[in-house]
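Excluded from the complex is one protein chain; the other protein chains are retained at their positions.
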Amino acid sequence: MKLFTLDSVCKSFAAKTGNPTRVLNDVSFDVATGETLGLVGESGSGKSTIAKCMLKLLRPDSGSVVFDGIDVPNARGAELSRFRREVQLVFQDPYGSLNPRMTAGELIAEGLLVHGLEPNGAARRRQAQHLMGLVGLDPDNIDRYPNSFSGGQRQRIAIARALACRPRLLVCDEPVAALDVSVQAQVINLLQDMRAEFDLTVVFIAHDLAVVRHLCQRIIVLHRGEIVEQGSREEIFGNPRMPYTQSLLAAVPIPDPVLAQRRRTAVQEA
Amino acid sequence: MSLAPAIRMRTPRVKISFQGACVSLLIALLVFAALFGPMLAPEAIYRSDILSSLQPPSAAHWLGTDDQGRDVLWRVIVGTRTTLLSAIAIVTAYSLIGVAVATIAASGPRWLDEALMRVTDVGLSLPSMIVALGFAAALGPSLQSAIIAQSITGWPITARILRNVMHQTMEAPFVAGAHVIGVSRWRLMTRHVLPNSLDVLIVKWTSDIGGTVLILSSLSFIGVGAQPPSTEWGAMIAGARGYVSTAWWTVLAPGIALAITSVAFGLLGDMIQAWRDPSLRESR
Amino acid sequence: MMMQPNPAGRPAPVPGEAPLLSVDNLCVSIRVDDRSVNIVDGVSFSIRRGERVALVGESGSGKSVTARALMRLERRMKATGSIVCDGRDILKLSDGEMRRVRGGTIGMVFQDPMSFLDPLRTIGDQIAETLRIRGVSRRDAERKALHILDELKVERAAERLTAYPHEFSGGMRQRVVLAMALIGDPRLLIADEPTTALDVRVQDQVLALLDEISRSRGLSVLFITHDLGIVAGFADRVMVMYAGSVVEDGDVYSTFAAPRHPYTRGLLDAVPRIDRDSDRLASIRGTPPHVFARPQGCPFHPRCDRAFERCVIERPVLRELGGMRVACHRPEPEAAR
Partner (left out) sequence: MSRARSYLWFFAKRLGTVVFALWSLGSLVFLMIKVIPGDEAQIAAGPDASPDQVALVRQRLGLDASVIVQYFRFWGRLLHGDLGTSITTFQPVLLDLERTLPSTLELVVVAMLINLSVSIPAGLIAAARRGGRTDGLFRVLAVILGGMPAFWLALMLQYLLAARYRLLPISGQNSYGMEPPRWTGVPTLDAIAAGNMASLLDALTYIVLPAAVLAVLYSTQIFRALRTSLLGVLESDFIMAVRAKGATERRVLIGHAFPNSINPVLTLAGTQLGAMIGAAVLVETVFARRGIGTYMFNAVAQKDMYAVLGSVLFIGAIVCLINLVVDVLQIVVDPRIRAAQFGRS
């Protein structure tokens, strides 16, 4: 079943001089209920712009964005409210993505408050504490401000905040790119657990193909605002058809000196 | 790399504690003088006593007497209230205008933002002291005129800075995050954007008091503000300027009071900035 | 050159030859309030001529500070110990002598090429500056700059010399930064996360270039990175840093095959791999400690599954262990995997 549909989405940004730059060119894809879809591409591929269009942070110039029957760019009132409840976002930057003037508890419970899901303050607090426990944070830290948490812990807060409204779709925009290797693994594992726990559909945006391979069942490769190739994990990583995808995969370093050496000799021979 | 902010946030604290002590002391003195000065002052400073005019500093009159024989030190102390109250009134008035303009510009439609900023540009490009001088002269020379004139002309810088900061804040990822979670426009502005933008206003409000005190006294000196018998410091200097060469103390004292006030509030602003700046704050 | 690349591509050690760089008990400290905090805490290692060593660590491990200390670029920090490079102790040189080492004996490449270029000067100017400082004439310096850009496979190099940094792409900028470091003909190149800000394909190109140049010039390289993939592909030897000290040091093949320090082991297991599917990543619990809050004893013990009482009390020193150096009271078994 299709949960999210993008059809021929185009987006351009005005440039100071010259013609507007086109960041998305005729992008179409579906997100099926329950799947984890990876969007990969280098900087300038348009992957973050897609995320913004999907989340109604940007309005596409043309094309349609539909979530479960909601026309996203034109959603208003009750429809918009449902959209905001059911689609959530986890950002890259664990430092800028949490309001520094709100406590962990306020941040996590904000969704419950603004959607009127839990009008009782004490109950909201209990739920926030429960969520903190769920994402591996000490619930006793509920009244602390974001800057007293480490990068990985903030990302856990961000995940708890996104999950508070029990969303159906989670968009993750480079959620682990800014984290240390040892912490990155924790957050990836947490995302996997939460996906199962909350029965989530996930759109995972990243430049790190290894992480995408690990997490996603289906992958879309983007390049300069266009979809180059899409397919299952097996197709993309086992048998990439497009030269761009091949070059991208060939460039990813492998943490194994023997394989790296083998690959280097292969390139030199070719 | 993650280290750099950690280092910066720790080092200034030591310096602040020394500077802070001095500044707090000065501010406390000023506030005390403003609150209690007029109550404690001897009644004689309001009457002229030509016989004891222009006396040099002595045990009876620590900073001497002026041309009317009034104690200079007491007049300076009494003048604190006028000066501080006026400056606070001015800065508060134009800060409110500035906040209103900035908020409308930052949250309103693009064309309104553009229009308001063009108007602000104009305000910025005009020399505020000259315009204030014109206004004050037109309203008739008095302290009130000077206050009104400065209130009208002071807001553009505040509006511009605050609007830019609010725009910056609105670009922050957490504002997009609040959008996505579905907060209302009102909550977005009041809970997310404003609290993270007002630091700059607090800092500016504080340090502007120092500058405002100087302009206010300048206007009085030139004759469009408070008029001579007043204890406003600028007016005192204007009244005493004829006696510089015979009685330098009559000019010295109010000038030093002005300098202390402006330095103290300027430094207080710096300190608040160092204290409130999130990048300077400790992460734990 | 004296060394022959062995089949695996790394130079064979020449017995008795003095290393190009040897660092002994390097401590770098910073004054905070009234106490001094060691950011780098007793690091010792050496780099042979032509050897490529990777220094791996997470944020706060002190890897960048170590690199900069080698050039005495951390001006507000105090370094003790000894850094002998090409027979001279860096820490004992006068400022004037140190300046001749910078850009001369040691060249340095940085992480984000845009922020490491002066936005107001032309590329040619900035590359030539290293030589201009040493009294080379403008014409000669510019000719050399052109030459080096050619060596780095920059197309239309002559036109590029008069361009400004903002007119370049990320990969081109990194080549410019590389040219700035190489034009003084250094013996040692310190590369501080030089590809972290780049896209994978550009990163691959820059790495290949660095590989080729270091080989052809017989250059020693100290490569600072957090990416274990880059280490495996580029370095001969890897040193792992944690909380200010080197916890493991060994050649890449043995280290990646069988890491002896639990932290190295944990890092290797925590990285998702492009070349195989995995269900779940092994992760290290907790977070790397902040510089100001490093634990007593072994700094890794709060996150370590193998820790026992001794780890809490006594900080392990780096010791020889089967051809590698490991700082651990209870290292992983030799053939762990």
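Going by the order they are written in, the chains are A, B and C; count residues from 1 in each one.
Convention: a residue touches a chain if its C-beta (ideal position, glycine included) is under 8 Å from a C-beta of that chain, and two chains touch if they have at least 3 such contacts.
Please read these numbers as outputs of a predicted model, since none were measured by experiment.
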- Query: Among B:Pro57, B:Gly134 or B:Pro195, which residue is in contact with the omitted chain in the full complex?
  - Reply: B:Gly134
- Message: I'm checking contacts with the chain that's been left out. Which of C:Gly103, C:Gly170 or C:Pro259 qualifies?
- Response: C:Gly103
- Touching the absent chain in the whole complex: find that residue among C:Thr130, C:Gln205 or C:Thr287. C:Thr130
- It is residues of subunit C that touch the chain not shown, namely 68, 71, 73, 99-104, 107-108, 110-112, 115-121, 129-130, 133-134, 164, 166-167, 177, 180-181, 184
- Message: In the complete complex, the non-displayed chain touches which residues of subunit B?
- Response: 118-119, 121-122, 124-131, 133-135, 137-141, 210, 214, 217-218, 221-224, 234, 237, 241, 244-245, 248, 251-252, 254-255, 258-263, 266-267
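Rule of thumb we're sticking to: only the chains that are shown with their structure count from here on.
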- Quick one: report the Å distance separating subunit A from subunit B, using the average Cα coordinate of each chain. 47
- Note on the structure: Distance between the CA centroids of subunit A and subunit C (whole Å) is 32
- Query: Roughly how far is subunit B from subunit C, going centre to centre by Cα mean, in whole Å?
  - Reply: 51
- Touching two or more other chains in subunit C are residues 59
- Please list all residues of subunit A that touch 2 or more other chains. none
- Item | Contacting residues of subunit A [partner subunit C, same complex] | 42-43, 150-153, 180-186, 188-189, 192, 207-211, 213-214, 233, 237, 247-261, 263-264
- Task: Please name which positions on subunit C make contact with subunit A in the complex.
- Result: 8-9, 58-59, 199-201, 203-204, 207, 226-233, 252-253, 256-257, 266-268, 270-275, 277-278, 280-285, 287-288, 303
- Query: Taking the complex as given, what residues does subunit A use to touch subunit B?
  - Reply: 55, 57, 80-81, 84-85, 87-89, 91-93, 96-102, 110-111, 114-115, 147-148, 158, 161-162, 165
